[in-house]
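If you scroll down you'll find the structure; I have some questions about it.
Excluded from the complex is one protein chain; the other protein chains are retained at their positions.
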Amino acid sequence: MSKIGVFVCHCGENISATVDCAKVAETAGNYDGVAFSVDYKYMCSDPGQNLIKSAIKEKGLTGVVVASCSPRMHEPTFRKACAEAGLNPFMCEMANLREHCSWVHEKGEATTEKAIDLVRILVEKVKYNHSLNEIKVPVTKTALVIGGGIAGIQASLDIANTGHKVILIEKDPSIGGHMSQLSETFPTLDCSQCILTPRMVEVAQHPNITLYTYAELESLEGFIGNFKAKIRRKSKSIDEKLCTGCGQCTTKCPVKKIPSEFNEGLGKRTAIYVPFPQAVPNKPVIDRINCTYYIKGKCKVCEIVCPTKAIRFDQEDQIMEVEVGAIVIATGFTVKQPDFFPEYGYGKYPDVITGLQFERLASASGPTLGEIRRPSDDKVPEKIVFLACAGSRDPAKGIPYCSKICCMYIAKHAMLYQHKVHGGKSYVFYMDIRAGGKQYEEFVRRAIEDDGVNYVRGRVSRIYEKNGKLIVNGVDTLLNAMPVEIEADMVVLATAGIANEGAEELAQKLHISYDPYKFFAEAHPKLKPVETNTAGIFLAGACQAPRDIPESVAMASGAAVKVAGLFSQDELTREPIIAVVNRQAPPVYSSCVGCFLCVSACPYQAIEKEEIKNRNGELIKLIAKVNPGLCQGCGTCVAFCRTKSIDIQGYTHEQMYTEVMALLNEY
Amino acid sequence: MNIDKRLVRKDSLEKLFDILKQNSKTIYAPFSKNGKTSFMDAKSFAGISTGHIQTSESSKDIAFPRAEKILDYSKNKEGMSVKGIDFADIPEVVLWGVRPCDAIGIGELSSIFNWDYKDEIYNNRLSKVTVFGFSCNKSDEYCFCTSVGGNPGNTAGSDILFTRMGEDGDYLAEIITEKGLTVVSLAQNLFEKSETLEREKFLAEVPVRFNHEEIRKKLDKFFESKEWIEESLRCLGCGACAYVCPTCACFDIQDEAHGKKGSRVRCWDSCGFSHFTVHTSGHNPRGVQSARWRQRIMHKFSYMPERLSVYGCTGCGRCSRACPVDMNILEHLISIQEVTV
Amino acid sequence: MVDLIKRAKELIETSVVKVLIGYEQGTANKTRALFVEKADDADRLIFDSRCVQNLAAYVTKKEVKEKGKMAIAATLPVMRSIIQLASEFQVNDNNLLVLGITPESKLIEFANLVEVETFVHKYEIEIDARNKEMLDKLEKMTQAERWKFWMDELSPCFKCYACRAACPMCYCSRCTVDFNQPQWIPVPSHELGNLEWHIMRAIHLTGRCIDCDACYNACPLSIPINLLTKKMLADAKEHFGAYQPSLKGDHLMSTYKPDDKENFIQ
Amino acid sequence: MAEFEPKIVAFVCNWCTYAGADLTGTSRIKYASNVRIIRFPCTGRIDYMLLLKAFDEGADGIIVSGCHPNDCHYTSGNFHARRRWIMFRSLCDFTGINTERIKFSWVSAAEGAKWAAIVNATVTSIRELGPYTEYKKVAKYPEKEVTHG
Partner (left out) sequence: MMDNLYMPYLMRIDRITYEAPGVKTFMLKFVNEADQEKFSYKAGQFGEYSVYGVGESTFCIASPPTRKGYIECTFRQTGKVTNALSDCEEGSIIGFRGPYGNVFPIEEWKGKNLLFIAGGIALPPMRCVIWNALDLRDNFKDVTIIYGARTVKDLVYKDELKDWELRKDVKLVTTVDPDGESPDWKGEIGFVPTIVEKIAPSSKGTIAIVCGPPVMIKYTFPVLAKLGFTDESIYTTLENRMKCGFGKCGRCNVGKVYVCKDGPVFTLAQLKELPDEY
């Protein structure tokens, strides 16, 4: 028994100038189920809203159609008014007479006719509206940050500083990430470690941050505000509580020749090790693959020397479950190994190195203590060649996109070289110089103009060794493609930044999407750069695309604000415009047949499988179920479902069908 | 009425057709398309199929259309106006080229529509139909009219029955009813008197395969038989058998609305569909296909004879020809006859 | 098919499966489905070129499924259907064993559906020459001519749903036509009801139909409705690349590529 | 005889085209009044059956419009929709449904002028095509007496 009120607004003269509002109201008043119909100068004004409220109360209206401006403008206003009068706000619909009718058509019968049609379709729709309640989701006010590089550190600190708990997990034994490997940072050339280390310590000491290093995400369930994460804490083979980080074990460990990951293979480490001196936590882990005890079953030197008896050879991986309300992914990136360019001789010639290796050479904490010496013979290179775009912007062999950071770090490298090796000669082969960013262009110009780095626009075709020199064959496209040959002592390849190995699996665990390069996908390229498609999961830093430090930090702070915003509420309120899979009484249970095509169609991974069991607990069928926490209400699944088993509240089958029917028929 | 036998020359048929057309009769006759033969509104004599054993669909459409309006309604300020169908609008139809097993089916269909309440929509449609039966001069392995009381030259149901006397021969026309006579009177000269009329030797031979009375008796105790389950496992539950059947009369009633006005429509339905008997609660009295297949056979060979005193099967064999999974009713009936209960 | 009969007997006798679905001699030179539940019945199994019914339609049928683990003598189209059904979670290794019959009429027993998939992927789905010609002919017509063609073809349809029943992909317990709030498709078989039913059917089979022609073979009026699904198949190939049912579940119509090409959106 | 006024139904998404049409209004750009907009959350929600229903009930033309690729509020609803449209439109064409009467477009929230242009172009072309009598003839079943084979 519908009792619908129709409220036609003149909007001053905005509508009434071209639409006969009185006639619209009169016609609507004659429709079945319309109990009250009126036109008024300004419906959104207080008296206008009161008109609606009193009609709801006096006439006992079951539905309201406000025919005025765009619902994008005033739908919240009128729904609120309805709610205040005791009518479920979702029983109110708006006919857009202003933007879609009076403002775009001339005065005349046809325009009034259209206005009448627009009102009629919503009158008929409202008959099929249902009272809906906003969805309340509780929020667990703890964030999980995955990845302890600069982005993860920044996000953790920002969230922690808003007073919320953070769990930070890092797969390596120490936080710090790639930034801790860098020597100096562009465009200011301040020492990377110097600015990063205090942040790392802050993380370790922050009362709101729980740090788990050597830990990875095992699985994730749940939805915004209510995630359950399983974390695998890989065995460090030490008792962290007892370990004081004295370093006895690492000094005494007999296995000393393991290439150091931190030093990109340019230095060595022991089997029980701390990755770098400033590591946080500064406690060692045993690398079981290289440890003699784990290989041969004997050694235990570390156990013997440990003054606190902290070594635990039988320690196992621990799986712990944590409940979190939001997740920030800051897993960073990796660099593509340049061996896909055999003509550059990486791996064959020890003095052809990557940019990241150069960072270690230039770093004061690196294997050469900051002196630029070539790996083969420790000599200071007199001539050095830098190759930009070693893999980037190369759809044929590398990756099609621009890695973005290389132009800047190459300029930095060349500059550092010139500063450290006086009289040295440096060359940079480049395609274009991309130095968009505050002070970036100036930085590159400084390298060229002040420090005399030779920039050659062109590509290198081949590098080979001749008489202890690396012969670099290239062309200079600015000089009519003239061939260039440089006898270099060392070559540095600016290898492409790519997604981490395993990024795809992580995305699948998190139910977020990723782009063709396996970088995680943001929810909207412009307006939601730190959100993912999965509500409550945010991105920071280079896991989304190659990013430099300032960008990573900015993104991290952005993500942190999103988390803080989420945590500022005790409950999340969501519009109930979500999809629902029907449920029926036994023996049918649901008309869903469980083909789960909707699962692949859903942009939000909001559709789950539900087991339907009979009274004896036997599985009868598997059907789809929409997780109301994840569903955003796009309705893609609805149009898909062959059995019409999914419907979307607010835009149901009946509502949309009725709108079409009402539009084209006389009522 | 005594059956009057006349000779119709083979080239007179077309003349007869034209005369009927001139008398504004609508003629439905069999035409072949896609390798199937169906009754269609015949605009001209050319193309009417003669060589077929049986049409793919029965001719029941004429009196019991697959979809027909039963009323129109419109809402107005004053309330509601509802209009039934005007029987005067139903055209006079000659059903041309009906096989005896279809013609007899009309009687069976009529018993369903008249056994208790009289369905005047059906009766009115039927009253406008004159049936031109054409005897069968060939048959196939699906035919079993003789097992259910019919035969290839059966006059029951036809107003005039034509029997072709030999391949490419002239026709023997048996004028059976007043209705038939009325049509004959429109073209008196085409129906010649002749002494040399023979029919039996031109009729197809259809051996008797089972005794339907015996089947009926057996079915009384056959309801719980496992046979139903075994025989129907391959049945896919479509409605092909019911829709081609000359006597299946299950129907649905549906409303079709267009704003303030619309119609109520009666349309075919089939007891083979899984949703046919399902309650709104979800409970389905015939929840499995074997129960639905059993219903089909029992209805035709047990319930109808008992309640309506007619069998619901004319032995036309269409359902078996139409079945996509070779559910062969004849085969099943024979096996029922052979099974000892 | 001596091999098939022998293997069927073994499978039934050792209770590896409870029922084996194959073909037997039917009436009037037709073949039909046989459900072997007792070893002796296996002797009735046959296989020859007349065996074209898509037996995969039975693996989702309640009455058959309830018997327990099934085995199926599967020709290539049947195997394709099974892979599609598996990708839609309707069958799995626990309830179905596939005894493949290769296009060369050789019997291969597959250990699991992954093997079936590998086998199936060796053969591209190709529309046969006769139907291709028919598609070409229709495509060359004007839109108005096609409209007339289909109105003529579809108007005899009396909606017996034999096409739906015979199709292995039409396993839904509630078909869209059975949905009545709202009544998307008119129930009666008038021109509109028929047109909408067949359009709906073709759309729902897009990306799922494996071109077995079961619908056409089942139609008691031989309406060439398979042309609709064939057209969808051909178009899907053209727009989105070769189509094969796959266990990966990357369903053609519920996935997309950001660079899907079209030329009509303004 | 009065000039034929086509009935055109527009199926649009809430976030782009509906907002775009709002912008047409706020920009006071005039366009033909034959079109009526039905609002959907996303083009992904638009059921192709609704398009057929619009023709059933007497629409002469249809506009379907949503966010440009990559702009979908729900990230991929329009990508799904596009794939469906490609197939649906092809099937319509194949069955002889006049595809000139169904206009598909991307209109963003910023393209108020484009919306007006799309509507006007559609109205003009449908006016030229005339009423969709072929479809209406099929759809007006209830006026007809009997359906025979």
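Note that the chains take the letters A, B, C and D in the order they are written out, and that residue 1 is the start of every chain.
Methods note: a contact is a pair of C-beta atoms (placed from the backbone, for glycine too) under 8 Å apart; a residue touches a chain by one contact, two chains touch by 3 or more.
Just so we're clear, the structure is a prediction, and the values are computed from it rather than from any experiment.
J.: Can you list the shown chains that the absent chain is in touch with?
T.: The chain that is not shown is in contact with A, B, C.
J.: Among B:Lys77, B:Lys193, B:Lys226 or B:His279, exactly one should touch the missing chain; which is it?
T.: Touches the omitted chain: B:His279.
J.: Pick from B:Lys138, B:His299 or B:His332: which residue touches the chain that isn't shown?
T.: Of the candidates B:Lys138, B:His299 or B:His332, B:His299 is in touch with the missing chain.
J.: Which residue numbers on chain C touch the omitted chain?
T.: Counting over the whole complex, chain C touches the hidden chain at residues 180-181, 183.
J.: Just checking the interface: what residues of chain A touch the absent partner chain?
T.: 1-2, 33, 127
J.: Extract the touching residues of chain B with respect to the undisplayed chain.
T.: Touching the missing chain: residues 70-71, 73, 75, 79-80, 82, 84-88, 112-113, 115-121, 124, 223, 249-257, 262, 264, 266, 269, 271, 276-281, 283, 285-286, 291, 295, 298-299, 302-303, 306-307.
The rule we apply is simple: only the chains that are shown with their structure count from here on.
J.: Hey, which pair has more contacts between C-betas, A-B or C-D?
T.: By the number of C-beta pairs in contact, the winner is C-D.
J.: Using the average of all C-alpha atoms in each chain as its centre, how far is it in Å between chain B and chain C?
T.: From the centre of chain B to the centre of chain C is 32 Å.
J.: Cα centroid separation between chain B and chain D, in whole Å?
T.: 45
J.: Identify all positions of chain D at which a residue touches two or more other chains, and write them in rising order.
T.: In chain D, residues 48, 53, 57, 70, 76, 80, 84, 141, 147, 149 touch at least two other chains, as defined above.
J.: If a residue has to touch 2 or more other chains to count, which residues of chain B qualify?
T.: Touching at least two other chains: 38, 57, 66-67, 256, 258, 265.
J.: Any idea which chain A residues touch chain D in the complex?
T.: 70-73, 96, 98-101, 103-106, 108, 110-111, 113-114, 117-118, 121, 513, 521, 523-525, 533, 577, 601, 603-604, 632-636, 638-640, 648, 650-651, 653, 656-657, 659-661, 663-665
J.: Okay, in this complex, where on chain A does chain C touch?
T.: So the residues of chain A touching chain C come out as 588, 591, 593-598, 600-601, 622, 640, 642-645, 653-654, 657-658.
J.: Can you name the residues of chain D that touch chain C in the complex?
T.: Checking each residue of chain D against chain C gives 48-49, 52-53, 56, 69-70, 76, 79-80, 82-99, 103-106, 118, 134, 138-139, 141, 144, 147, 149.
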